[in-house]
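A single protein chain has been omitted from the complex, and every remaining protein chain is retained in its original position.
== subunit A ==
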Amino acid sequence: MAEAARPTPVSDERVKQMSGMRRALIRPELGGIVGTIAVFAFFLIFAADSGMFNIQGVLNWSIVSAQFMIIAVGACLLMIAGEFDLSVGSMIGFAGMSIAILTVTLGWPVWLAILLTFVLCIAIGALNGYIVVRTGLPSFIVTLAFLFILRGFTIFLPQLIERKTIIGGVSDAAAGDPVAWLFGGKILNGLFVWLGDAGVIAVFERGNNKGQPVVDGIPLLIVWAVALVIFGHILLTRTRFGNWIFASGGDAQAARYVGVPVNRVKILMFMFSAFCATVFATCQVMEFGSAGADRGLLKEFEAIIAVVIGGALLTGGYGSVIGAALGALIFGVVQQGLFFAGVESSLFRVFLGVILLGAVVLNTYIRRLITGER
């Protein structure tokens, strides 16, 4: 019996220790970080005195960014698990319409309407996932079908029931409802009043709200976004389930061989994506007090763009929730920043396309340059 050689782990002369700098650079979030810095630098230069960076301005683009973040977290985890969900935008419209019809037309309490809508939408997400894993069809096709199916119902149902495509009056029904507050309310009112009294932030000079601070609290929408990002990040990087998500998207067959329940992981991620879309929709309905048949249009692509800017690979198995959150932040800052800078707002999409291309090229190029990967 040959004695197996047992060298003490010696350093291989072909392996160089990477510097901390290089390690930092090959993180998936690189494109997102560079993009965020670039975007903030740009607007600090061109829109610094436009009010973009006073308290109202910050809240303004924070809200928009938070909206993107909520759907980006769902899209990010799903994409790392190797699938897409193109039905997110239609799901937003559908969920909002479901809440409005249940409360306004049928007169249900808001909390019940929200609860039932969550159940319904998560079930549709599960159906999406079930069809994908059972048929083996690309999720691109399956969820594209649901994009049309859900949008169709969102337009058809309110016309059938109320003979209109926008249903309002949710605000009155939602007043005083604790679950509705969970999505449309604000927190830390006291802090902002105190800040206003202390002269740190501006207060209204005249009118009914005279003496009140111009910002009277942090919308729970932002709390949802931050909570979902933290939840997603911890789930992905610190838990057993996170490892399974990476493995399912990286090589589903390999994952199956070692006993990872790949199908369950994928279906759960479709459900999570639907959950995020419903959170978005509920916050939106509570904010506007109405639901419209065209809500959520193109949101699926905006979510995917945020995720890709954040460094995730479209092929799955690689990505970061923090990156996706940065992608969403870039989105929100650019969209609102162009408004503050007085640029024609239709140019938003042009900027967005350019940033997407830039971030992705940067992600790929620098990764290759530094590591020789891929």
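Observations
Just so it is clear, a residue touches a chain if its C-beta (ideal position, glycine included) is under 8 Å from a C-beta of that chain, and two chains touch if they have at least 3 such contacts; residues count from 1.
Going forward, contacts and distances are computed from a predicted model.
UniProt records the chain missing from this view under the protein name "Sugar ABC transporter ATP-binding protein", selected from "Sugar ABC transporter ATP-binding protein", "Cytochrome c biogenesis protein ResB", "5-oxoprolinase subunit PxpB" or "3-isopropylmalate dehydratase small subunit". Of the listed positions A:L150, A:A255, A:I304 or A:L326, the one in contact with the omitted chain in the full complex is A:A255. From the options A:F204, A:F288, A:Y318 or A:F351, the residue with contact to the unseen chain in the full assembly is A:Y318. Among A:T135, A:T239 or A:S345, the one in contact with the hidden chain is A:T239.
Mapped onto subunit A, the interface with the missing chain covers residues 1-2, 4-7, 9-12, 14-15, 235, 238-244, 246-247, 250-251, 253-260, 317-318, 371, 373-374.
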